[in-house]
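The structure that follows is given in the form of structure tokens.
Note that one protein chain is taken out, while the other chains of the complex remain in position.
Our next item is chain A:
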Amino acid sequence: METKNYAASIQLPDTDLVFRNIRNAKRFAIDIGGSLTKIAYYSTVSHRKVLYNADKDSTTSVDGDEYHYESSETERLHFVKFETKYIEHWLDFIRNHLIQSRESMVGKSIKATGGGAYKYAELIQQKLGLMVEKEDEIGSLIKGCNFLLRNIPDEQFSYDRHGDPEYRFINTEPSIFPYLLVNIGSGVSIMKVEADDKYERIGGTSMGGGTFWGLGSLLTKARGFDELLHLASEGDHRNVDLLVKDIYGGDYSALGLTGGIIASSFGKAMHHGHTKTDDTPGFSEADIARSLLFTVSNDIGQIASLYAMLHGLKRVYFGGYFLRNHPVSMHTISFAINYWSRGGVQALFLRHEGYLGAIGAFLRGAEECDTEKYSWGENYAGSSGLQSPLPHPAVGGWPGGTIDQLEMDRCDQQLTFFPLLANPGEYKPDAVDLTKDKEARDYWLSCFESSLGSFVNRAISSQPNSPDSQERANKFRDKYLQRLRNLKNHPFAYGNLTVRSLLDMREHCLNEFDFPDPYLLQKKMENEHALKLLKDHLSMIDGLEYGCRQEALVRGVLAGNVFDWGAKEVVQLMEKGLGFKEAADKLQARPWLHDDLDAWIERQQKVPYKCAVIFLDNSGCDVVLGIIPFARELLGRGTRVILCANSKPALNDVTAEELVVLMKQVALLCPVLGKHLEDGTLCIRESGHASPCLDLSRLPQTLVEELVDWKCDLVVVEGMGRAVHTNLLTSFTCDSLKLAVIKNRWLAQRLGGEMFSVMCKYEAGTRKEEQTSKFPKIS
């Protein structure tokens, strides 16, 4: 049955090569710095995708005709960083791998920025046949910065070398403006950014990366910026700098200056007015390099904080080659900012700081990236993490080493904040931050690693007729394993480490190796099974008196939620065959772990809601026997219901597309629901997600507008991924109901319960009125 549906030939991306998918590159930009060059390109990636023939008459058919695989294109941005000294090799590499001949490039252009844009213009033109168009450096930086802040949730972080964790990622607020951008290149430019097109250079200093590099080259034998940084990391500045305690013998407590504070940089390097003695100096070249690094970083931090205070700005982002996420420099700058602003200004760094210029230059006039129309997301499978460059063998004239890259996939919509969050500025989806919680981190990393085998098997069996599925599945395994192991040492590599990021990373890796929907058959089978039970289930429900019915509906959702292929222990049960009644019996006895059932039932006695949005979880019993009856009850009371499902597959979660097909079948079984579907009082919407979790700061703009128009006053979030791993602690301006069954023994115990503990959390909205007019938008 699969053979005929299997798309014939998909050109897989060159998964283990740098400059992935370069043959499909459509557009280029380059940022050439003194030591590092960044290339940005846009490509389309072919993916196998399941398409449903929703318009087909034979919607009742259950034997596989209603969907087929098709090859579909998705848009991707690639950013690759390499040392400028290898620029010629890489340009050759790109030329040799482009599908189009060099001649076809003639007349096309490449956007270029950075100090080397002019120097290498001719080389680029000669190698690639592209016209070089220079882009303003500062304008590019700001455009790149805005793009990253809007599209990568954990882009910004504060750094504290002595902190645990060292990296604290800051959530993006609905408005990213205003901010100060301090670009530390050779010199330092300081920009005040108030809107996309409103920014000015308000100052700067000539003491920047070039000063560190230049003075360092004069004072030490280190050659090159990196060598100098390395030298600095081994030195002790106290041998070169005059400290407060060298002058005072201790602290200068009247001014609150502790003895360790530097009173005079390089103050110990001076000879004291008489001819030099034979004494060797009390410091080494490493000490000098360290002192120099401190001198420059401190100074930049101080000047940046003065500008921030003068302009009343609290957020200061740092970019440019000087920092390069180097811990000592970030630490010194953070310290200086905090010290001089007395805590009033925060130094923030960007995970992809090195790419700002390249991204900005690329975005200039790139219509397909129109940030008004689309949002982008980081692809974990194709991106190297913070301080986790990917090892790579030699290519062409490049001797091999590590590669830093970032890949971003285009979402089909513009995403924005859920309009009914109580504190959108402080919204963090995840309940537990694994970067902070070592015990939880260790558990989840090993849990994901140990369950990897079953995912590999599932992936292979989902494409039984594909000759290379085994090979691809192995590649998937290797890639995900490499990521998991790197995260053990660098939990901060992709922002906050969370169960969500681990789940999403697995989905990204599966997709990367062309396993777009390993649970396709399973979902289909379970839906069919559940549909058979629906009619009787609905009659049973309808036979109950009001109060009992409300309880039965909630219990139905919970029983349905047991059917989760993401939960290892449940998978074992399901593989043996698990019935809906059996599942209901597994549920914890009341009182539940969190039990607001009575409050919810009481609320159901009062005025009906105007509009409810339900974020769905699994296919099969979950949606059919749990959610559909629950929604039907709301509809019966005159509430408009929006069923919000994943845009793309993740585990056995129902997708919006599948739901459309499914609801047509439901409509035949229950004409009342069919009528609601027809009238639009029951509708199906995409969540914009391809994840088992839910990030309420990234919902489709169109959905958000509807929620506002329809005066949505109830949000129902269902399942472990959406209501426990994420959003457990989120409060809303409207009423909310969070329903989930905890199907992980470790997590259940940690929350103070047992396996199959029930989370039933009903909360009244923080604001009853005026919840509709204003809603935040990422601007």
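Please note the rule applied: contacts are C-beta pairs under 8 Å (C-beta built on N, C-alpha and C of every residue); 3 or more make two chains touch, one makes a residue touch a chain; residues count from 1.
Here is the rule we use: contacts and distances are computed from a predicted model.
J.: Consult the UniProt record of the chain that does not appear here and report its protein name from "Large ribosomal subunit protein mL43", "Alkyl transferase", "pantothenate kinase" or "GTP-binding protein RAB5".
T.: Of the names offered in "Large ribosomal subunit protein mL43", "Alkyl transferase", "pantothenate kinase" or "GTP-binding protein RAB5", the one UniProt assigns to the missing chain is "pantothenate kinase".
J.: Of A:254, A:394, A:589 or A:607, which residue touches the hidden chain?
T.: Spelled out, the listed residue whose C-beta touches the missing chain is A:254.
J.: Which listed residue (A:219, A:395 or A:481) would be found touching the missing chain in the intact complex?
T.: For the chain that is not drawn, the touching residue is A:219.
J.: Quick one: which of A:19, A:69, A:157 or A:340 touches the chain that's been left out?
T.: Counting the whole complex, the residue in contact with the absent chain is A:340.
J.: For the chain that got dropped from the picture, name the residues of chain A it touches.
T.: 34, 115, 136, 138, 185-187, 189, 200-201, 203, 205-208, 210-211, 213-215, 217-219, 225, 240-242, 244, 246-250, 252, 254-255, 261-276, 288, 295, 298-299, 302-303, 306-307, 309-310, 340
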